[in-house]
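Yeah, one chain of the complex is gone here, protein chain that is, but the others are all in their spots.
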Amino acid sequence: MIVILKPEATEALITDIVSQIEALGLQAHLSRGQFRTVIGVVGEEVKVDPEHLKAITGVEQVLPIMKPYKLASREFHKEDTVIDIPCPTGGVVKIGGGHCMAIAGPCAAEDEAMVHQLAREVKHAGASVLRGGAYKPRTSPYSFQGHGEEALRWLREAGKANNMPVITEVMDTRHVAVIERYTDIFQIGARNMQNFNLLFEVGKTRKPVVLKRGMAASISEWLMSAEYVLSQGNRQVILCERGIKTFETALRYTLDVSSVPVVKQLSHLPVIVDPSHAAGDRQYVPALARAGIAAGADGIMVECHDCPSKAMCDGPQALLPDTFESLMKELNAIAKALGRGFTTAPQAA
Amino acid sequence: MIVILKPEATEALITDIVSQIEALGLQAHLSRGQFRTVIGVVGEEVKVDPEHLKAITGVEQVLPIMKPYKLASREFHKEDTVIDIPCPTGGVVKIGGGHCMAIAGPCAAEDEAMVHQLAREVKHAGASVLRGGAYKPRTSPYSFQGHGEEALRWLREAGKANNMPVITEVMDTRHVAVIERYTDIFQIGARNMQNFNLLFEVGKTRKPVVLKRGMAASISEWLMSAEYVLSQGNRQVILCERGIKTFETALRYTLDVSSVPVVKQLSHLPVIVDPSHAAGDRQYVPALARAGIAAGADGIMVECHDCPSKAMCDGPQALLPDTFESLMKELNAIAKALGRGFTTAPQAA
Amino acid sequence: MIVILKPEATEALITDIVSQIEALGLQAHLSRGQFRTVIGVVGEEVKVDPEHLKAITGVEQVLPIMKPYKLASREFHKEDTVIDIPCPTGGVVKIGGGHCMAIAGPCAAEDEAMVHQLAREVKHAGASVLRGGAYKPRTSPYSFQGHGEEALRWLREAGKANNMPVITEVMDTRHVAVIERYTDIFQIGARNMQNFNLLFEVGKTRKPVVLKRGMAASISEWLMSAEYVLSQGNRQVILCERGIKTFETALRYTLDVSSVPVVKQLSHLPVIVDPSHAAGDRQYVPALARAGIAAGADGIMVECHDCPSKAMCDGPQALLPDTFESLMKELNAIAKALGRGFTTAPQAA
Partner (left out) sequence: MIVILKPEATEALITDIVSQIEALGLQAHLSRGQFRTVIGVVGEEVKVDPEHLKAITGVEQVLPIMKPYKLASREFHKEDTVIDIPCPTGGVVKIGGGHCMAIAGPCAAEDEAMVHQLAREVKHAGASVLRGGAYKPRTSPYSFQGHGEEALRWLREAGKANNMPVITEVMDTRHVAVIERYTDIFQIGARNMQNFNLLFEVGKTRKPVVLKRGMAASISEWLMSAEYVLSQGNRQVILCERGIKTFETALRYTLDVSSVPVVKQLSHLPVIVDPSHAAGDRQYVPALARAGIAAGADGIMVECHDCPSKAMCDGPQALLPDTFESLMKELNAIAKALGRGFTTAPQAA
């Protein structure tokens, strides 16, 4: 850490600050410039909260040198993490290290028939994982909140029928156990990226976690949330960029496609993009999905529906299965041009 | 709702859209302009999700006329809501309708003695409610996470000793019951503003709820979260502006002081400001607190500490009790100039 | 336009508002809902400033139906605009309608030899237009401000030697004439996107204009700035997305790659991306360039330098010519996968 003192810091104050730093078990190296004194702090940085130092009178700024996350960092784990997601009737879906994955399905699991129908369609088009909401985070308390455990059952069955692992969102610490019984991947939504108790709970399971970026979260805060999961022993975290809040209102959120190469540089974890929630409008979903893969993402998560105007939620952003199929062709071509590829598990016997 | 069609919408499509609108139990009034057809939709707007209409082919935009929240709206409840918070040993603290309230105390309840000491000091300086964290949301899994139920006990005792109602943050649906036993006001933090299940749970209690604005939440989304609590029958919601994420990094967040008069216009609920978390640096807390009260806020929530460099969290933003006392004098003068006032409950016997 | 009245608007007020609207030469269609009265305004919308209506007492909101720009809109000009940029010694570079273009060169034209050297290198790697700064907008008054007319001469000569059209930034209405003499394309920088007099001046010339998006400009404001140029009779505007200001500080700006398909939907004008200024760091430039082309952009503008640590400005973001060459191979593959292509003019004889 680098501690920069205020220009008016007296000798007595400097001595006091140094002794406070040393009391924390750290070494302090003074460097007196023409205008300011700077203290280089050496020692086990992770053990000291920069805020302790920043709160000392006479300190102007504290600049950390080390990243605040450890297990999530590329320095801790140099190689790309590759996650093997077992398929219900055999085989695995791989993600990371050049393996791309498409997650697709309806926003909400609306009824048994539609879940099965869409599962077949998205698998045929090239998706390897089936998504579907059972517990839905809705802005309005008066909106449809999901079919709960029943929906989990539909997803489980449709996953088995098509040999697709299943992912669904968990919003409440009290639901972790039931969701774990039915699904293969936990999804933590953007609104819960800093629901720290929930992160601890999914961190205690041994199932992969797709962690969406909060709409106001910096990349560093996002990796800190991954660290919550990793710190509990669950090393299977997949990051998902889904758009951030900016002043631009043409689309619902601004997909921060730069976050893909930045995360790849800072971390070993796989990262995918969710163009559906970013755009909020199906006509822009293909362009954003292509941009994500071209930027280096390890996959996409998209919403599909056979009749978007009848969808119980987020109809405007749902792709028709046909469009999804064309999109998968484009994504395969882009991935191939960059030396990477999408795969699916074999169809169920 | 106003539905604007794409310029290329054919007659057949228009007829189809109208019938889809009517199938939802609404009336459709067509208006054909030179370039576009616009449909005015009349009926019980709250029952229809604008997304259903937006998902119809040929629809370009759907513009809601009504606000998406109801119980939180000024139209539903014309007068300012005034909330009476009972004090442990008699009397009430009022907030809303011209009554201002100062909430103060440590970021975290660190030990019994410090909680009592600070409670006395902030009460003396003019605070009427005691704050203190028992369960702390921390960006890092390796940081201090709060003393839990023990801290709740310290707060309860200190509240009684100084006749101050107590507020603490609730982060997990599983903690609502225990926190309800010890405290007088629930605080929902910015990171949980859209933790919808948590909002439902505190909505089922009958204790006031301070609902902080999420750092990426629009004012409309914030009021929708209030609606979650109100919809469960708990009408005692106090909104708290605590800064939003913007490109400006000089301070930790940008206090959106405009949200105060905007909320006052849209809603009847009291609104306070939290200058401590917005600034993240104690030297700027007084200016932001004054700005909030001058803009019309019904109170402030600030963090205080007797020795900020020893604080277990957020030391850099904690005011010394002396500074808090001077600040309260300025705030009283500003409130008075605007025809409003701060009050405290009588000291415990 | 749709005019929404406040709930408390009286009959007398409504009558008055209607007569004010009719006085502007427009028709007013009243629609009385349960809670609010809405007025549909029909007529030549572009002639009336929505602000006149919004300023009337009793009006809550004014919702325009028409876009505020006309010549820039896809409705005015259905086909993609294709711009032919003549090359100094024969042939044209095409942009728009499936034709992609790479603009490359140094941030600043530092001396004659380096301009010639880089021109050769970027041409060889696949660039068709040569960029270079002669008048530099610098955040600090103490930084290098460009070599002015001398630099224009170097660019002109290097352009001729390699048969590449030349682009340079214009920052001041007083420089339009001299820049017009030496270059083929005007560049309006992000900081001048709303320098309206400058837009008028380049609009009066007949040379293509690359109009960068302001870092706080909405897509709509950007198209309005294009309208300034178009309104003067210059129909050769190329839009350039170069990143917006958001809360994320990992990179210098956030490249809003969504703006590419949104602009394509709203407008017929070509749009390119500038990954260099968005990233501010060369290691992220290739990923952003690929994302832009995959999202549908008609080209890129990138900065190159043979020795970035000696560059007079923006060294950290300059690509080495070798890296640029590899990038062009990837971009060609992505463009081809999407049915599009980059071309260059033949080398000078």
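Just so it is clear, A, B and C label the chains in written order, and each chain counts residues from 1 on its own.
Note that in this section a contact is a pair of C-beta atoms (placed from the backbone, for glycine too) under 8 Å apart; a residue touches a chain by one contact, two chains touch by 3 or more.
Just so it is clear, the model here is predicted, and its values are computed rather than measured.
Visitor: Check the options C:110, C:184, C:314 or C:330 and report the residue that touches the missing chain.
Guide: Final answer for the missing-chain contact: C:314.
Visitor: Based on the whole complex, identify which of B:17, B:279 or B:304 touches the chain you can't see.
Guide: B:279
Visitor: Taking the entire complex into account, which one of C:29, C:191 or C:340 touches the absent chain?
Guide: Considering all chains, including the one not shown, the answer is C:191.
Visitor: Among B:254, B:323 or B:343, which one touches the chain that has been omitted from the display?
Guide: B:254
Visitor: Touching the missing chain, which residues of chain A?
Guide: So the residues of chain A touching the missing chain come out as 2, 4, 7, 29, 31, 33-36, 38, 40, 42, 63, 65-66, 75, 245-247, 249.
Visitor: If you put the missing chain back, which residues of chain C would it touch?
Guide: Residues of chain C in contact with the hidden chain: 20, 46, 49, 51-52, 54-57, 68-69, 137-143, 171-174, 191-192, 194-200, 214-216, 221, 224, 227-228, 231, 244-245, 308-311, 313-316, 318.
Visitor: Using the document's contact rule, name the residues of chain B that touch the chain not shown here.
Guide: 216, 218-220, 244, 246-251, 254-262, 265, 278-279, 283-284, 287-288, 290-296, 330, 333-334, 337-338
Operating definition for what follows: only the chains that are shown with their structure count from here on.
Visitor: Need the most distant chain from chain B, centre defined as the mean of C-alpha atoms.
Guide: Relative to chain B, the chain whose C-alpha centre sits farthest away is C.
Visitor: Round to the nearest whole Å and give the separation of the Cα centres of chain A and chain C.
Guide: Roughly 32 Å separates the two chain centres.
Visitor: Please work out the Cα centroid separation of chain B and chain C, and write it as a whole number of Å.
Guide: 40
Visitor: Give me the residues of chain A that touch two or more other chains.
Guide: In chain A, residues 216, 244 touch at least two other chains, as defined above.
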